[in-house]
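Partial complex: the chains shown occupy the same locations as in the complete assembly.
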Amino acid sequence: MFNTLQQNFCSPLTLAFGLGIVAKLIRSDLALPRDAYSTLSIYLLLALGLKGGVELSHAALSEVWAPALATLALGVITPLTSYAVLRKFGRFDAADAAGIAAHYGSVSAVTFIAAQQFALSQGMPAEGYMSTLLTLLESPGIHIALLIGALQSSRDRLAVDAPAPRPTAEVVHEILASRSMVLLVGGLVIGYLTGPTGYEPVKPFFEGLFKGVLTIFLLEMGVMAAARLGDLRAVGVFLIGFGILMPIFHGALAVMLGHAVGMSVGGSAVLGAMAASASYIAAPPAVRMTLPQANPTYYLTASLAITFPFNLLAGIPLYFAFARWLGSGG
Amino acid sequence: MHTTVLSLLTIIAEAVLKERLIAELMQAGATGYTVWDVEGDGSRRLRSGDAPGENIRLETITSFEVADKLLEKLAHNYFPHYAMIAYTSDVHVVRGDKYV
């Protein structure tokens, strides 16, 4: 375990994230231009989808349905547990609790990728259909949490001077037609249709450069996470604990579920990382638009400055170790 | 050159509101708008979205009535929850009849 952790710390990916944090802390002007950030994320998501699609073209449907159901179950459970814990133990009001729960009910694509790379580097790659699961986990949690938030807020009369509520159809559309969803699902379909032969000529671009691009991307994520570190005091000790313990709980749950439905060690570990991760791309605008009473400082700081680094540095090796332990007969 | 005095309404707000605010303008009777990305800071220090710190600056040239109606609506529906400022000034517009 210790060895694995050390290996994880010394990968260029983790170190680039650390460099981004350091850069921000010493108030460097280092920052990826906003448009470059968008472009790299388009690349990463499309590459992810393509690769998944090509591998899916080998997979039997019969392999996929049980993990898919497990993933959907996680999409329902994780926002509920998050909401309950935040309300009950954290004493957050309904809007804030729902806003945070929406983030922990969804998923971070970069955490997913990092987990996949980690499993690969341990010689136990995850299944080819994992990107399909990623798309399944992205949106349900957000909708469930927003629904709770809307219901509770109106009951609590918090929403007295709130703008007219947005039609649900609009929120659903926004997430399903969001950039990341379109790229992931679109990439899956393209990869599936072209198969390995069609994929060959674009492989040097989409696969050969993947880790390098991810290194640059994580550098910027480090800068962004560090920009929120100053808010750690504002969010308080409870949310810091939540941002570490909730992922461990969700991660462990998901690893067990993955194991139960017959996934490999690598697959269960990656599923664990997915469930443990908190969204910082899809969830924030959806929550801001629909639940403006929720304080963005809470959900952004928890998701980006606590849970993301925790998973990257320690969570992923942890879920992997647990999956391996389970896989070796517990 | 003959010009008409009209109201130039400027809104600076969180980028996440872009589509919604444009829709509000058009609904209220504005005939056009101009918008671009800006950075800024104010009393709220609130930011959201995947590009933190990003705001938009949205302008419309319109009649004094429409501008006033819009200010009213913004103050009531958006100011309590979102980082946003809004102000108007008078401008002299060529072919002003196009905008009312």
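Every chain is named by a letter (A and B) in the order it is written, and numbering of its residues begins at 1.
Keep in mind that, in the parts below, a contact is a pair of C-beta atoms (placed from the backbone, for glycine too) under 8 Å apart; a residue touches a chain by one contact, two chains touch by 3 or more.
Not measured: the values here are computed from a predicted model.
The full set of protein chains in the file adds up to the formula A x3, B x3.
By our rule, only the chains that are shown with their structure count from here on.
Averaging C-alpha coordinates per chain places the centre of subunit A 35 Å away from that of subunit B. Residue ranges of subunit B in contact with subunit A, taken from their complex: 14, 16-17, 20, 46-52, 54, 76-78, 80-82. Note for the complex: subunit A touches subunit B at residues 34, 37, 161-164, 224, 227, 280-281, 284-285, 287-289, 292-293, 296-297, 300.
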